[in-house]
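Apart from one protein chain that is not included, each protein chain of the complex appears where it belongs.
Take a look at chain A:
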Amino acid sequence: MTRRADAPLTRADFHAARGVLLVTRHPPPPPVPVPGQPAAVPANPAEGVEILVAVWDDGSVTALHGHVDLGTGIRTALTQIVAEELDVPMDRVNMVLGDTTRAPNQGATIASASIQIHAVPLRLAAAQARHWLLARAAARLQVDVAGLAVREGVVHDAAGGRSITYGELVGGDHVELSLDPGTPVKLPADYTLVGTRAPRVDLVAKATGELVFVHDMRVPGMLHGRVVRPPYAGADHGDFIGNTLESVDESSIAHIPGIRAVVVIRDFVGVVAEREEDAEQAMRELRVAWRSWPGLPPLDDLAQALRTQPSTPRRLVDEGDVDAALAGAAQAMPRTYVWPYQMHASLGPSCAVADWRADGEGGAARMTVWAGTQNPHVLRADLARLMGMPDLSIDLIRMEAAGCYGRNCADDVAADAALLSRAAGAPVRVQLTREQENAWEPKGAAQLMQVRGGLNADGSIAAYDFETSYPSNGAPTLALLLTRVIEPLAQAYEMGDRTARPPYTLDNLRVTVNDMAPIVRASWLRGVSALPNSFAHESYFDELATAAGEDPVAFRLRHLQDARAAELVRATAERAGWRVHTGPKQGPQAGGEGDIVSGQGFAYARYVHSKWPGFGAAWAAWVADVDVNRRTGEVQVRRVVVGHDAGLLINPAGVEHQVHGNVLQTTSRALKEQVGFTAGERPPAQSARTVPVPQAPPVQNLEWGAYPILSFRDVPVIEVLHMPRPDEPSLGAGESASVPGTAAIANAIFDATGVRLRQPPFTPETVRAALQSSVEPQGGDAGAQARPAPWPASGGTGTETRWPWGAMPPRTRGWLARGLTMTAGVLGLGAALLGWRPAIAPVAPSTSSPYSAATLEKGRRLAAAGDCAVCHTQSGGTVNAGGRALRTPFGTIYSTNLTPDVETGIGLWSFSAFQRAMRAGISRDGRHLYPAFPYTAFAKTSDEDLEALYAYLMAQPAARAPTPAPELTFPFNVRPLMAAWNGLFHDPAPYQPVTTQTPEWNRGAYLVNGLGHCSACHTPRNAFGAEKSGEPAWLSGAFIDGWEAPALTALSRAPMPWTREDLYAYLRQGYSRNHGTASGPMAPVIEGLQALPDADIRAMATYLASFNVPAAGESGSTPAPHAEAWVAAAQTAAPPPGAGQRIFDGACAACHHDGDGPRLLGVNVPLALNTNLHSDRPDNLLRVILDGIREPATRDIGFMPGFRHAFSDAQLAELAGYMRARFAPDKPVWRDLPAQVARLRQLPPH
């Protein structure tokens, strides 16, 4: 269905149309410049009058509003307002929001003002259109207007029984009415639509995946862009901005297909590719060198940082005689409250599409930008400035984006897209990564609130001297700074004054705002400065009430003159069942049942927005009920009762959603949220390809583990009490309910524990520390209480002898090398004599295989069991063509070409030559092979199997691929030395069955020790690189390629013994429910084993299980633990919650849980049973976290992302340390984790 209301794309389309009634207005005069307030761009007179409402001849209506829907539902509420005034059904209205070429310029969507202030002209316009239509109907029907009624866009003449539609009334005319501010509007008593819980107009499209979000915008020929940001995330001023790029090496991404542009403008760097994943890869791999920069100032002590930041005091209130009153106070109560930096943390990282074209008149440029901005006209002006284009050459189309709650990166990414589109000469979509959004979004500012106040002897308030410091501005659009189109100045906004005046009557009151430039890039976030200011006011009034020995609610009411506020406070307290009290229920030392104490807290605030003294939005009051666990410090907000007075509710459901959203977001901010910054001089940073480890950005919270937000597990019961005020004007409801929240929670924690918290977030460790510090020292045992499980301070790291072919501690390498050098001289002569072997005559290549299909199939299975292709195939190369680099402590060697290529492969090899290689480690030409090729194991294979394997390999397609020469240093490059080595360490005899064992066991032994060559990885090596022989070394675990191959015998550290069933499951499926999942180099091994029949896998399991029987004497003394019991035991021994636990919960717990989380693709083996968590070394765990599981051994296992880019070394160490303590509480802590992480990060992904 096409409605006329949906068709016009520009104001000109409206003006040119026939069959339409327009209500327009002259753009308001340019606002008087106000220092320190969000930018406002006056309307460009060339754009003509602004259109507010259009009624079309098909009865449809276009309504236009300059604000945008940030997820608050204003599109629905505004639709209700227009439909109400016009008396049309809502589905007949197309509500246009924010597009610069259509909608009126009403400034930024901030300050909860969309309904309260900016809907007024729209309502008038709709009412005016209705009056005009009614007048025309009256004329047409020749009746008096008073006798007409409108229902659903149809005018009825009740007396005459006639009717006429709006469409018919508009007819083919073009009518433009200029907005008359005196137009009468409907009385609230007559509303039928406003005030109802009308369904959201955008929801069906969103719930079914239709095009709504800017992220989903696609235009023909669209390319994909990514930006590469400078290392100074969070910085927004200083001369290094725009001056830090050293070089960009475009050749570093030459291997990536479809690159269309690399754009470098001072510190702005971006790439454009045809495919999104290629753009993403180019972003990560583009070699960019950055110079050093001064780094961020220290922000660990926020109060100190805010005190020392240069500022300009602005006195807002000075009433009574504050100094005299303070001097006379009986009880002085100076207090400091600190608010942390927080994030908007939009769920969808910002995205935009720009289409720049030079196809205007005379080649003039035009640009269309689809953006999720909250500030379309200001963004258009920024884009015009950035691109050097007139603003009218830019069409900015506002599409929906993820909820933003303030200024996030939506504008930044639009500017990025503009630059990339111009460079690529095509439409470009730019998507910021999660890490970029978190690093660069203008943070919700930290804030310092200092109160000097106190009580008089009679319990009255002596004075209230409030000082607030707010380091923030409007966060200039990033590309303007990076390209230095604008100067990166430290500029302050005067926005710290929101709700800076406490709402209570005070005889002696002083309020001062210290306006200051940002310390880090910061801008408004929901509740702006009002939320921190109210946190201070409402905490302080609670402190005053307690000091005065009064109930906190009664104390407030005694000082609250605003009758509407007092009514709200009373109603809210009553609804919540407020328990009157004059002091905390519990002191920190109080006894009581168990660890949980509960408390109730109250707070009230009215959000006062815009420039001081500002406008009041809705009133809100909270009663929060919390539980505090005194042992762990965890705070659970159990119930929140919110009283809310927003005047007339346009859509009660919408307001309720906003209240719910504010309650939950504020609870999240109060309990969990805080941005951390790494301060100090930042040395030059380069991308991964020149320096293995790129510098971590100074913002520490790049993903949801490090910046956790409220989960469904934490959601409290919320009860909303709407004050019935249908006759009062509507007030902004987008932020109000958030403002008192944090103080209500802090006050409840005080009630529960007697401990006063003055700096959110109230994390478990903050609460634990506060409880601890408030308790008198009690013989030093207080700390032990917080640690439920005893952890030995140190633990052995086991044997240092490691498999030499992979990464190992440098110390070990040196020792090995010295050992070999010393013995080389002794062995040298004999080796030279013994080392010579004859070549075996070449065979003529044949084009057809003389072997049967059955033999070839057998050979295929054997090749798979022997994992030939794993080592003999390069990443992305031809199977078995060799060339894979094998790094050893002796140097790098390359696997050989196993295809039957005559020149470079084994095409000339006879079976005898092949057999000799497999048995004796000697190439056809007589050269010794290095034992990285596990002939020591392959020698055990029967001739029959070797022949099948040979047959198979020779039947494969030949691939020409010369093997690179090994890069070994003396004496390791002397191949004949291997003869001596073989003499000492190699037994070339085939496997001989053990007669006392079953055939199955012997079959298992044959496979495990022969082609399976398990021992090659799982047995430690001696100083000569040979597997240690005999028990207990055999299969006792070793390191390979930077991974630990764990013990396969009773020496396993796994909490559950490896049974035959477990081994079978692991080898067959790639995972065992009692041990974990095959990853790293074991994944392709399992993949290879898929070719073997079940009987062979069972045989291997039977054989290996026979080495997992507990040693004699232990047998039968302790029954095997039950998996469930083990998991449960680890749960009860969980360490106190902290940063590591939060990272785990945010990043890992959805997939890795003990059965109490979601069901997601892939296996979920309880981590308490995972062998890697119980190992002496964290290597396997860390490597899996760094690089994930991209090619799982079997399909059941599922996939895991790598977190290399998201976590710093410190965070990985924190996470691994937590996981060790949580899941292997009986094992010693892993030591030196940050260093271990740094070491493992250098290894290439497996």
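Definition applied: a residue touches a chain if its C-beta (ideal position, glycine included) is under 8 Å from a C-beta of that chain, and two chains touch if they have at least 3 such contacts; residues count from 1.
To be clear about the criterion, contacts and distances are computed from a predicted model.
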| item | value |
| --- | --- |
| Listed names "Isoquinoline 1-oxidoreductase subunit alpha", "Cytochrome c-type biogenesis protein", "Carbohydrate ABC transporter membrane protein 2, CUT1 family" or "ATP synthase subunit a", matching UniProt entry of the absent chain | "Isoquinoline 1-oxidoreductase subunit alpha" |
| Touch with the omitted chain, as defined above, among A:Ile840, A:Leu1051, A:Ala1149 or A:Val1165 | A:Ala1149 |
| Sole residue of A:Leu52, A:Val194, A:Leu664 or A:Leu1035 that reaches the chain not shown, by the stated touch rule | A:Leu664 |
| Selected residue (touches chain absent from view) among A:Pro340, A:Pro1192 or A:Gly1217 | A:Pro1192 |
| Selected from A:Gly242, A:Gly348, A:Gly643 or A:Pro1055 as touching the chain missing from the view | A:Gly348 |
| Sole contact to the chain not displayed, among A:Pro31, A:Gly147, A:Gly160 or A:Pro199 | A:Pro199 |
| Contact set of chain A toward the excluded chain (per top definition) | 70-73, 199-200, 202-213, 215-216, 218, 224, 254-257, 275-277, 345-349, 400-403, 405, 431, 433-434, 653, 657-658, 660-665, 668, 703-705, 709-713, 715, 718, 1146-1147, 1149-1151, 1156-1162, 1188, 1190-1192, 1195, 1198-1201, 1203, 1206 |
